[in-house]
Structures are given as structure tokens and as C-alpha cells.
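Missing here: one protein chain of the complex. Every other protein chain is in place.
Order of writing sets the chain letters: A, B and C. Residues in each chain are counted from 1.
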Amino acid sequence: MKKTRRSGNRRNSLKANSRKSPSGTRFAEAATRLAEIGKGFHARGWVLGTSGNFSAVISREPLRLAITSTGLDKGSLALEQFLEMDEAANVVRGEGRPSAEALLHLAIVRGVDAGAVLHTHSVWSTVLSGSHASQGGIALEGYEMLKGLEGVGTHKHREWLPILENSQDMVELGDRVSKTLRASPGIHGFLLREHGLYTWGAGLQQAKRHVEILEFLMEVLVRSGAAQSA
Amino acid sequence: MKKTRRSGNRRNSLKANSRKSPSGTRFAEAATRLAEIGKGFHARGWVLGTSGNFSAVISREPLRLAITSTGLDKGSLALEQFLEMDEAANVVRGEGRPSAEALLHLAIVRGVDAGAVLHTHSVWSTVLSGSHASQGGIALEGYEMLKGLEGVGTHKHREWLPILENSQDMVELGDRVSKTLRASPGIHGFLLREHGLYTWGAGLQQAKRHVEILEFLMEVLVRSGAAQSA
Amino acid sequence: MKKTRRSGNRRNSLKANSRKSPSGTRFAEAATRLAEIGKGFHARGWVLGTSGNFSAVISREPLRLAITSTGLDKGSLALEQFLEMDEAANVVRGEGRPSAEALLHLAIVRGVDAGAVLHTHSVWSTVLSGSHASQGGIALEGYEMLKGLEGVGTHKHREWLPILENSQDMVELGDRVSKTLRASPGIHGFLLREHGLYTWGAGLQQAKRHVEILEFLMEVLVRSGAAQSA
Partner (left out) sequence: MKKTRRSGNRRNSLKANSRKSPSGTRFAEAATRLAEIGKGFHARGWVLGTSGNFSAVISREPLRLAITSTGLDKGSLALEQFLEMDEAANVVRGEGRPSAEALLHLAIVRGVDAGAVLHTHSVWSTVLSGSHASQGGIALEGYEMLKGLEGVGTHKHREWLPILENSQDMVELGDRVSKTLRASPGIHGFLLREHGLYTWGAGLQQAKRHVEILEFLMEVLVRSGAAQSA
């Protein structure tokens, strides 16, 4: 994240204006909503420790995302713990570093034209992404809950949830994410092995819905014995 | 749900009157109570995504139900997200479409003279309705908790919880629901395969109690190993 | 519970005085505390449906208990849903019937000189009391958590948690409870088969602690695989 350095002066002047401008209002609204989502996910145990990270697109031209800073308790996020980031992961509003996984958020926003990206790190996704890693993904089929995924009209839909090997090299991992999105058009999320879920939506409400649906289905699989028999 | 079209003028005039009339009061009271129930169920993970739907009879002659609109987060329902529906699933108050499963609610209200119908979509019901589908249902017997079901006086009661194949054709599925209610008099609920639970009661309090009891008993079965040995 | 009939006049006059007298104050305090406990237990899923019941001794001479009425949602108890009951299970304050299991509360209060009796009905106790019924009880040994039971000073303590066959005949079951308490001095609770846990304490705080400890240990056993291997 060496690109995030910039002058303190510029940062301060941006901060002073953050509430007055239209973009400042969009930023504050997105941050407020992301903090609410984080609180709910933390209560469910989906973003324990400092795991998980969340972003929302607040401008398309130029591309701007509100995104969580790195290393925070996602259950009690404050407005000043969010950053505004441009298309190259530079911080253009707020203080601190964006999450190390900011490049994955950008890859997803570009790859599927998402308006919001949510990354959770639940027990269910950690268990299943380990037990099913050798199969390259998890097939979800026959569940009514699938109908809640955008564009899905029947429980007979077969959703493929790819599992990518985890990595600490975000450039390399971001490339693999982009390739996965191209190779599997129409997917609604993917797993990083023993790491967690990435999903997205046109907006935050849709992305939150996708988190609930995919976390639910992974819990169903584990409780059905899938982790033991994989 | 093509029957739900009606003029904007009629809708608006109904809406303006919704709080003043006795039926408007009953509608608002039912909606308020259903929203509370939804919030509690969402916290327990029984209506994640936009799953689940709820209704309450607010008039018998003519038949009128307060029912959730389709596609909503059941954890944060607002009064304006409820509809009033007549005996043919026409919307007579409020905006939006009723849940796709409105016809099932009507089939239940007519079939067992219910005053409230609650549909939850838990991990437990999804797991068990899959593992026991080939048996056509689940037998619950010997549990003290059964005594909480209306009309049951001993833990020795044997409750049959039928499992119906899931479908997206609500007319066809509604017919199968009606047949099941006639074929199994005295049941307190049924499952749709890999979809969830429908239960009901004379009123909302009783229907909520039935949800808690049947969800509890399904969790007991899964934790006793029933899903693996089915 | 045929003993509970009494004149409406006497009931009303008692009610009017309930807050002013010292015993009325003790009754109201106990009811308030029991309602709080009920709310917490309901949130944990330990008293779903209308399961569970709670009592506290508010006078020894003569014996008087504050106890929940029958058939209530234990997550939202109001003061007027509690009764004061004498040593013969007659209602001497409040309206409604005491829980059908009032005779078990009295048997425990007399048998071990308890000041409070709490009955929960969790998934864990339902599963284990079924899987271990043929063994007549469950042995708990080696757990540090045992030290929280009153009078226990080491994790090496062996706690025997008897399992009694369930019954709807409360006179008969009350007799068996009394015999169990005499036959197993020093126990801190017992299970009714596929029904739930009874535990107690010198006061409400101690009884609540015993619920948390015994429910915890039963969850440990189930998650350790005890239900499958019994």
C-alpha cells in the first residue's frame, strides 16, 4: 500500500470539506451504512478479530470507494475510520491505510461493475473453504434461498462458489480474482481458502443480502455433514 | 401476481384513510406486531436474506390479510412495507407486490381457519427437509415441547410434519398445500423441501409460539444426528 | 391445579394491596428479577415456545413463592403474569393458574431448602436427556466450570445429573422428584427426559448461575460427541 502516501495538508483540507460537498455527503452516508452492517455482522460472529472489510462505490467517474481502514474492530466502526480511495488505491479522504485487500475490492468493482463489496470471515466459510479446497469450489443447488441472489429465479439454479488459494501478495491475488470473475460469469461470490467470503451487489442492501444468503447456505452445508465428507 | 394491478388513485385514497378507519387500525396493529416478530426471527437467523414471509387475518367477512411485501429484509420491516390483500390475493391497501407465496398463506387461512401464518427459513428446516425428503415428512414424538402446540396435552403426542417438494408454481403448490391440510388434519405445520417451515395459529401469538416450538424440535433432531442418519 | 380456585373478591383485594405491603414489595421484586432472567434465557433459546418456569421463595413462614403463570412467553413476562402461591399450590396473589409444574417447584423448595427454582428447556438438555435416559443420568467430572456450583471446590468433583422419566401426572412426578433429592444428596439439578433441566439455589443469583453452568456443560458434552456415542 505504498501508494497511499500523501501530504498531511492535502488530507486536512479534504477532511475539513468532507461534510459540506456532495461527495462528502455520499462518503458519510456510505460510511454510516457500512458501520451499521459491520455491527450486525460482528454480532453474528462473521467479522471477529479485525477480520472482514467493506466498501461502497460513491462515484463512478472518477471511481471513488468508501472503504474500511485496516486493522479495525468491525463491530464498532466510526466515521473517521473510513477512507475514500481512488481507482489506483490511493487514499483521497481520511486518515490511515486502506485494508490490505483494497486491491481485491477494486478488482471486483471493475470485474462485475459492483456498487458494494463485502468480505466476511465466518467459521462456516473457513471450514468449508478448507474441506473443499481440492475441489476448487462448492456447488450450491436446490435451495430456495438461492432465489435471493440477484437474477436467480428458481431453487433449481446451480450456483458455483469458487475457492481461491489464499495469498498475502495482493497484486497477484487481485489478478487471480479478475481471472476468476471472467472465467465464471454470473457468480455472486467466491471464497479465499481458510480465509472467507467475498460477495458484492449493485448497492449495499443487495451486497448485504448476498452475504446473508451465502453464509446461510455454507452453514447448511456444514450442518449437513459436508465438511466431514468432502 | 398479475391480479394485483389497480389504479393509483384508488391506492392513494385507501392509503390516506388507512389510519383513521377501524380496519386501518387493525392493519397497522397487525403490521406493527409482524415487524416485531420479523426483527426477532432475523436476529435468530430464521429469515436471512429476504427469506420468510408473514401474514395476519384482519377481517373475516370480507377476508383481508395484512402481509409482507416481496423481497424485503425481514429484520427491519416498516409499516409501509406491508400490504392488505383480499381473498383473491388482490392488494387493497399499500404499495408493492405481496410475497410470491401469498397464495400459500391464503390456502392455509382457508384450509385450517388460521388467524396468522408465519413462514421461516432456518438452517435447521433446510437441512432436515433435505435429509428427510424421501420419507415424506418428519415424526416428532416424546418431546415435552410438543405440549406447546395448540391442542396437544402430552409429550406422548406424535406430530407429523409433512415435507412437500418445493416449486415456483404457486398455484400448483397452493393446491398441494390444500390437499396436505385435508389429508393430515390436526397438523401444526409443514416443510417445503430445502425451503423452510410454514406454521400458523388462531392469532399471531400462537403462530409465533408454533414457530419457536417447531424450530426448536428441528434443531434437536439435527443435533441428535438425525440429518446424518436419515 | 384444581386447588387454585378462589373468590374474585379476595383476589382483587390482594392485588390492590400488592405493592404497599412488605410481602407485596418482595413479590414485586422477585417478579421483576424473574422477568429479567426470563428475557435473557429466551434470547439464548433456553425457554422457547412457552417452555420453562421460574419461582422464588418470598416468605418461609408461611411458605410463599412468586411463580410464573402457565402458558406464557418467558421472553416478555410482565409483573401481572406472576402469581404468589402457598405451600399447597394455592394462588394467594395475582390472576391465572400457576405452571402445571408448580408441584415440582414445591417439592424442590422443601427437599433442598431452595430459595429459587429455575426450569429451562434447552436443545442441549433435550438431546442429552434422550440419549442418556437408559443410563439414568449424566456424570460431569473434570471440568473447571463445576467449581461454580455452590459448595464445589475443585474441577475433580463428580456431579451426577439424574434423568427422570417425564410424566404429565405432577403429583406422581413430584413424588419421584422428592425421592431423587433424598437419594442423591448434594446434587445441583436434574433432568426430565426430553423435557429439560431443573436447578435451584439459595437465591435467584445462585440459581441463575447454576442454570448457566449446567447448560454450558451439557453443550460441551453434546459438542464433544456424547449424544452420538451414548
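Going forward, a contact is a pair of C-beta atoms (placed from the backbone, for glycine too) under 8 Å apart; a residue touches a chain by one contact, two chains touch by 3 or more.
It should be emphasised that the depicted structure is a prediction, and the values quoted were computed from it without experimental measurement.
Undergrad: List the neighbours, among the chains on screen, of the chain that has been left out.
TA: A, C
Undergrad: Which of A:Ser55, A:Thr68, A:Gln81 or A:Ser131 sits in contact with the chain that's absent?
TA: Candidates A:Ser55, A:Thr68, A:Gln81 or A:Ser131; residue touching the omitted chain: A:Ser131.
Undergrad: Out of C:Lys39, C:Arg97, C:Arg110 or C:Arg209, which touches the unshown chain?
TA: Per the contact definition at the top, the residue touching the missing chain is C:Arg209.
Undergrad: Write the list of chain A residues that the hidden chain touches.
TA: 45, 48-51, 73, 121, 123-124, 126-127, 130-131, 166, 168, 192, 194-196, 222, 227-228
Undergrad: Which residue numbers on chain C touch the omitted chain?
TA: Against the left-out chain, chain C lists 44, 142-145, 148, 153-155, 205, 208-209, 212-213, 215-216, 219-220, 223-225.
One rule holds for everything that comes next: only the chains that are shown with their structure count from here on.
Undergrad: Just say which it is for the chain contacts: an open line, a closed ring, a star, complete, or other.
TA: Per interface graph, the chains form a line.
Undergrad: Specify the chain with the shortest distance from its C-alpha centroid to the centroid of every protein C-alpha atom present.
TA: B
Undergrad: To bring chain B onto chain C by a C-alpha fit, how many degrees must it turn, rounded to the nearest 5?
TA: A turn of 90 degrees brings the C-alpha atoms of chain B onto chain C.
Undergrad: Considering chain C alone, which of its residues make contact with at least two other chains?
TA: If we look for residues of chain C contacting two or more partner chains, we find none.
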